[in-house]
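Excluded from the complex is one protein chain; the other protein chains are retained at their positions.
On to chain A.
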Amino acid sequence: MKQTVPEPGRRPDASMTLLNEVMRRPLDPGYADAARRRARRAAAGEPTEPRVPALVVAMLVAVGLGLVVTVAVVHLRAPQPAVTQARSVLADQVAERSMQVEELTDRSVALAAEVDRLERAGTLPSSLRETNDLDKLANGTTAVSGPGVVITLTDGGLAGDDRDQRVWDTDLQFVVNALWASGAEAVAVGGERLTAVSAIRSAGDAILVDLQPLNGPSYQVEAIGDTEDLQVEFARSSGPAFLQVLTTHGIESSVQGADELSLPAGRPQTLRFATSPATDTGSPGPTGTPGETSSRAPDPGTGGNDQDDTAKDGA
């Protein structure tokens, strides 16, 4: 059996110099050198203290190093840039997707307009077309314009965090219901047209109209109808008293007539239909038939109730 004998003068662990270097000599060899040099100078009778320029340079370098290290430590204790980066990437994605949704919605509106145009040019009998048009106006599938009323609610105490000083979804619901009850023909909140199945609700601190968030601190409720009648009816309703209550919470409100308002069409709705379940429980389901939608015209009598229903859905 042959044994490997290390050559004389060669350490058995010579192949591991790197590790040895790290483990055995952690102290900078420069210190030992410097100590030897000092000892030699002292033995030769030379001055061992460094000269003044060297001291100044040493001082400056030391100040610089201290500064750099402190800045590095302070900076590292701040929130990690990677986290904020990830956040901004996500935020960008959200913005991008929202834009896509916006584009597709626009396209849908354009296509709806084209369908409308083709219907007019087509063969529908005029009476049917008239009913169709009125229904569309009522259920908010076409853009409308005309005189009306604008009610603006503005958050109070903008600097504070007091929830009571903010406009809530229920506040907007109340105003909208009062406007329907006062004879509004079409209503939009923050530029979002309300339809028979719209919901005004809140998610966290944001108010959503048909899932579209509203931008505070000012919220505009636009209603189309005869300006004078609307204002008179609204003044007779419980609306002004409610706005008065809001004022005590610091929420400012204004009711103004407008000669020309134009409200966009409501967002396209998914078609809902009822199916009869296998075991009939006898209670009506939460979904309505498409035909039912067109009969839900928001006339002064029942319109308010309709909106109230949907508002409750959302609340």
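Just so we're on the same page, a contact is a pair of C-beta atoms (placed from the backbone, for glycine too) under 8 Å apart; a residue touches a chain by one contact, two chains touch by 3 or more; residues count from 1.
Definition applied: contacts and distances are computed from a predicted model.
Chemist: Can you match the unshown chain of the complex to its UniProt protein name from these: "Sarcosine oxidase subunit alpha family protein", "Carbon-monoxide dehydrogenase large subunit", "Anti-sigma factor antagonist" or "Small basic family protein"?
Modeler: UniProt lists the chain left out of the view as "Small basic family protein".
Chemist: Pick from A:A42, A:A72 or A:L134: which residue touches the chain that isn't shown?
Modeler: Among A:A42, A:A72 or A:L134, only A:A72 touches the chain that is not shown.
Chemist: Identify the residues of chain A touching the omitted chain, counting contacts across the whole complex.
Modeler: On the side of chain A, residues 22-23, 26-28, 30-35, 38, 50, 54-55, 58-76, 81 touch the unshown chain.
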